[in-house]
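Every protein chain but one is kept in place in this view of the complex.
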Amino acid sequence: MANVAMLGTGLIGLFYTMSLHGKRSRDRVVVVQGRDAAKTKAFAEKWGIPRSTTSLEEAVSAKDVDLVVVGLPNHLHLDAVTAAVRAGKGVLCTKPLARTAGEAKEMLEAVEKAGVFHGYLEDLVYTPKVRKALESVRKGAIGRVLWTRSREAHPGPHSDWFWAREKSGGGALVDMGCHCIEIGRSFVGKEVRPVEAVCWAATQVHPIDAEDSTVGLVRYASGAVAQFEAAWTFRGGMDLRDEVSGTSGTIWINSWLRTGFEMFSAPGSGGYVAEKAETESGWLFPVGDETGALGYDGMFADMLDAWDRKATPVETFYDGYVVNAIMDACYRSVGSKRWEPVVIDDWRGATEADGAGSHTEYDAGHWLIKRERMPDGKSKLILKDKRTGEVMQKVE
Amino acid sequence: MANVAMLGTGLIGLFYTMSLHGKRSRDRVVVVQGRDAAKTKAFAEKWGIPRSTTSLEEAVSAKDVDLVVVGLPNHLHLDAVTAAVRAGKGVLCTKPLARTAGEAKEMLEAVEKAGVFHGYLEDLVYTPKVRKALESVRKGAIGRVLWTRSREAHPGPHSDWFWAREKSGGGALVDMGCHCIEIGRSFVGKEVRPVEAVCWAATQVHPIDAEDSTVGLVRYASGAVAQFEAAWTFRGGMDLRDEVSGTSGTIWINSWLRTGFEMFSAPGSGGYVAEKAETESGWLFPVGDETGALGYDGMFADMLDAWDRKATPVETFYDGYVVNAIMDACYRSVGSKRWEPVVIDDWRGATEADGAGSHTEYDAGHWLIKRERMPDGKSKLILKDKRTGEVMQKVE
Amino acid sequence: MANVAMLGTGLIGLFYTMSLHGKRSRDRVVVVQGRDAAKTKAFAEKWGIPRSTTSLEEAVSAKDVDLVVVGLPNHLHLDAVTAAVRAGKGVLCTKPLARTAGEAKEMLEAVEKAGVFHGYLEDLVYTPKVRKALESVRKGAIGRVLWTRSREAHPGPHSDWFWAREKSGGGALVDMGCHCIEIGRSFVGKEVRPVEAVCWAATQVHPIDAEDSTVGLVRYASGAVAQFEAAWTFRGGMDLRDEVSGTSGTIWINSWLRTGFEMFSAPGSGGYVAEKAETESGWLFPVGDETGALGYDGMFADMLDAWDRKATPVETFYDGYVVNAIMDACYRSVGSKRWEPVVIDDWRGATEADGAGSHTEYDAGHWLIKRERMPDGKSKLILKDKRTGEVMQKVE
Partner (left out) sequence: MANVAMLGTGLIGLFYTMSLHGKRSRDRVVVVQGRDAAKTKAFAEKWGIPRSTTSLEEAVSAKDVDLVVVGLPNHLHLDAVTAAVRAGKGVLCTKPLARTAGEAKEMLEAVEKAGVFHGYLEDLVYTPKVRKALESVRKGAIGRVLWTRSREAHPGPHSDWFWAREKSGGGALVDMGCHCIEIGRSFVGKEVRPVEAVCWAATQVHPIDAEDSTVGLVRYASGAVAQFEAAWTFRGGMDLRDEVSGTSGTIWINSWLRTGFEMFSAPGSGGYVAEKAETESGWLFPVGDETGALGYDGMFADMLDAWDRKATPVETFYDGYVVNAIMDACYRSVGSKRWEPVVIDDWRGATEADGAGSHTEYDAGHWLIKRERMPDGKSKLILKDKRTGEVMQKVE
C-alpha cells in the first residue's frame, strides 16, 4: 500500500490517478501538484485527493507521501526527480525519462546514488496483451525473435508543450517512439545489447520544428531488428500495434482501434469514444477499459507490488536511460543519413550476442532450406549441398 | 473494503479469488470452503487465504466475514444462500441464480426478508466492452434497440456436475443461456417486461440427457427481440459475442476469440492460452487479462462499491430470478414447440411498452420509407402515400 | 459461350450485366428489356448491348438469344419464365424464384415439362468464400454439420416494389431470407430434407405492411438446424455473414463489412464505397470486387459452363422451389406462433436422416463426454457410466 504525490494534472496525471484509484485499489494519491491552483484544486476534488498544491517542493516532501509520481512535461522531469530524491522519496517518472541520454543519466545517477526506489512509467510494455505475449516469447512459443514492429500513431498530442521542441526534446520520436523502442527491446530481450540504429524523421504536415513522423530500425547484438513507427499525422484515431516475428512463430497485437468492439452510430450521441478518436458518428471503435488497455493498471500494480516487497519493478530508470540512448542514436542518424551506434556508457546486459540459430540438417551432405506443402498435397523440399553450396529441390 | 468467505474451489472459485485479490485490491478472501480438505487447503495457500474449511456453516458464520460468495454447483445455491442469510451475512451468488424460477424466488425472498445485501454474479454484463456499450445505448448512440444477439459457445464445461441435469438444472441453456439472456435484457432495458419466448434445444453431440445446443428468442414489451445462442458443441475455443441493432446504430462485441491478440506458434510451447482454447499450436487467440475480459473485475468492483456505500449493485437476486423465469419459459417452449409466456409473479419494471418509434414524414402526404445513395451518386427515396398506402420511388 | 436476353435494368440487371460482360468474358448480353424505353436504351449503350426493347416478348424470342435472364420484380417472374419457355429458350431466374411455393412449382413444372435449361440465380451460395467453405465441409474438415447461421441485413432495398407486399410477396424474409435459407441448406446438405421451421417476423421500423425484420430456424432431418436472420432495419451498411458449426470444426464468413479493406476518410471524397454503405466519411469498409464478392461471377460461370456442357447447374428451379416451401412454412409459423412443417410435394433428396453421430467410448464401461486442458496443464476428462448414467470427472 502506498501514498502517492502526483505531480501534474494533465492527461497523463488524469490517467495515472484514474488507474491508481480505480478497481478497488488500496493505494491513494494523497496530494496533487499543478501549476494552476484552481485547476489543481478541482482535480483533487474530482478524484478524492485530500490536498492540492502548486508547490512541487511541498508535494514531494509531505510526510505521508511514500512515492512521487512525475507526470510533468519532459523538460521538468529532471528537477522533479531531483526534488523527490532530496526528500528521500521513491520516484516513478513518466515516459520518456528525459529529453536526452545525458539528462536521463543524471536522473539515473541521482536515484541510484540516493538508493531510492525508482520506476520508469513505460505503460505500454505493461498492457495485458504485451505482458502475455512477452511471457509466451520467453517460453519459446515463437522461437528466436528475428524482427519486431511497434507502431504508435495518432493525429498529435493534446498539450502545447509537446509541440515545442525545447520543452519536449523532440517530436513524435521522443513522444511515442520511446514506447515503441522499449516494446521492441522487451521482445528482443532486455539483456541483449542494442548496437546501432537508422532513422528517418520528417515534418510532413504540422507547422512545427520537430518531426511529426518517424520510422527507425534498431539492430541488436542477437541479429534481431526492432522497427518503430511513430507519427502525429495519422488519421482515424490512435493506431497502437505491435508485431513480432520469430523463427517458429508470429505475434500480432492491436491495442486500440480493432479490439473486438465496434459501433455504428448515426446520431453519434454516444459521447467520448476513446483517446484520440477523431469521429463520433459512423463506424467507431471504442475501448472498454482504457486504463487497462493502455497498461496503466498493470504498470502501477507492478510498481507498487515492487514497492511493497522492496523489489525492483520491470521498468527502472536504467531502462529509461537505454531508451534515451537509442533515441539519441536515431536523431544522429536523421542528421548523418546513416546507421549510428547506440552509445551506452554503462551497459548492464549480456556482453555477447546469443548467436544466430543453427541450421537444420536434411542429411549428412545437405542443409534443409525449407519444406512446403503444395496444392497437389505433396511436399517440396529445398536443400543446399553443404560442400558445393548448390541449391536443389526434391518432392516427397 | 470487505472480508469474503469463498464457497467453492472450482474454476469459478478460482476466477473469483483471482479477481478479488488481483490488481492492488483492498478486499480479501478470509476463508475458503470446499468439499475436499486437502484441495481446499492448497487453494487457500496458493491464494494467501488465512483459513480453509470443509464446513459451509463454519465459513459463512465466521465473525470476520462480511460477505459470502457462493461459487458452488447449481443444486447447492439455495442451501448456501440460506445459510449465509441465517448468519446475517451479505451474499453474492454465481450464475445461474437457481435451477428454476421457483428455486430462485425462494432465494430472493430469503435475502429480501432478512434484509441482507445481495448480488447476482452475472459477470458478462460487467465486461468493459458491455458496460461501455450499455452506456452508449443509454445515451442514444444507436437509437431504439430492436434486436440483440448474445452468443456463448464452447466445447463444454470442465466439471462433472454441469453434465448431470439433476444437479445443474439443464444443459447449455442453464449454463450459458443465462448469461446471454441477461445481456440481451440489459441492452433492451431492464425496466422493459419480457413477454414471451420461443426456444429450440437439442442434444446433438454428447451422451447426456440435457441439451448441448440451444437457440431462443425473447420478445419484450417494447417490441425488441433478444436472441440467445448457447452451445457445448462449438469447436475452436470459446465464442463470446454480442450484437445489438438499434434504429440508428449497431454494436458488435467480440469478447474472446478476436480481440486484437493473435499468435502463430509452431512449437506451441506458450502454455495455457485462454479458457476453453482447444489448441496450443498453429494460430492462437490468447486473451491478455481474462478476469478483466470476462467481467469479474468490473462485477466485484460494482458489488463491493455497493457494499461499501450500502447501495444496490447493478445485478441483484431479482435479476437472477427474472433470468430463471425466462429460462423456464424457454424450456416450456422446447416441449410445446410454440411461443410461451414468461411468467414473473412480481414484475417490478415498467407496466407499459415504451411504444414503437414514430415514422418519418417526407411531406404532408407521404411517409419516408428510406433514402439510399446509389452508385451514380444520386439519392433514391422510397415513399409511401399516407392515404392510399401506395409505395413509390423518387430520385433526387 | 452464350447470347443472353437480359430482362430488367434495375440494380440486379446492372450487377448481372456487369458480371456477364466483366473480366474478359466470352458471353454477351445481346438484348436488354425494360419498362422505360429511354432508360433501357441508355442501359444498352452503357454496357455495349446491341439492342434494347420494352417488349418482353421481343426480347425472349429473338433468334440470336440462347438464354433468358430474368432480373425483374418478384411478381413478374412467372410470366417472364413462361414467355421464355414458350420461346424455347433456356431461362435463369433471379431470387426468390417466386412469391410462394405454389407459384414456384408452376415455374418448375413449366421448365421441366418443356425440357429447357434452367438455373436459379441464388448468387450468395456462389461467392468464392462460400464455395470453398462448402468444399471443405464436404471433405469433412468440420465433421458433421450441427448448426448454421446465415445473416443478411441492411437498411432496406432500393426500389419501390420491394416494399409493396403484393408485388414482392413479403418483406425481409422473401427478399433476403431466401439467400440465407439456401446457404444454410447448402451447408447442411441439399440432399437432407428440411422438416420444420419456426419464425419470428415483425415490422419494427418502416411504415410498411410486410416484415422488416425476421429470424427463423429450419430443422433438417439430420438434426441440424439452419438459422437465418434478415432485416431491413440494420444500420452501418450491409451485414452479410455466415457461420457453420460442425462436430469437429467451425466456419466464419464475413462477405462484406469486414473483408480486410478498411479506410478512414475525413473528406470522404472517395465516391461510392459499396452497395448499401451508409456513410462516405469516417471509417469505411469498401469491397474491392463487388460482383465477385457477391457471387455473381461464380454463379454465371457455373450456369454458363453448365449450359455449354448441357449439364445441370448447382442451383436449379427445384432449389428455388424448396426455398419457397421453407419460406411458406416460416410465414405460417409467424401466424401460428409454433413450429410448422415444411411441405414439399415432390421431395427428391434422401428419404432417411443421415443419423446423429455415435458417441466416443472412453473404456468398456464409459462414454467420454469431453476432455479439456486446464490452466495447470493437466487434462480433465468428463465420463459417463454407460450403465448407470452417472457423470464423473477424472484428471490425467
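In order of appearance the chains are A, B and C, and numbering begins at 1 in each one.
Simple rule for what comes next: contacts are C-beta pairs under 8 Å (C-beta built on N, C-alpha and C of every residue); 3 or more make two chains touch, one makes a residue touch a chain.
Remember, it's a predicted structure, so these values are computed and weren't measured experimentally.
Looking at A:217, A:240, A:329 or A:344, the residue that reaches the missing chain in the full complex is A:217. For the chain left out of this panel, the touching residue among C:102, C:288 or C:365 is C:288. Mapped onto chain C, the interface with the missing chain covers residues 23-27, 127-133, 135-136, 139-143, 248-255, 258-271, 286-289, 292, 297, 300-301, 304-305. Although one chain is not displayed, chain A still touches it through residues 14, 142-143, 146-147, 149, 153, 155-156, 158-161, 163-164, 198, 200, 202, 204-209, 213, 215, 217, 219, 223, 225, 227, 229, 231-236, 239, 245-250, 271-272, 275-277, 280, 336-339, 356-357, 359, 367, 369-370, 372-375, 377, 380, 382, 384, 389-393. In the full complex, chain B contacts the hidden chain through residues 235-237, 264, 266, 278-279, 281-285.
Just so it is clear, only the chains that are shown with their structure count from here on.
Chain A and chain B have Cα centroids lying 35 Å from one another. Distance between chain A and chain C, defined via averaged C-alpha coordinates, is recorded as 48 Å.
Within chain C, contacts with two or more other chains are made by residues 235-236.
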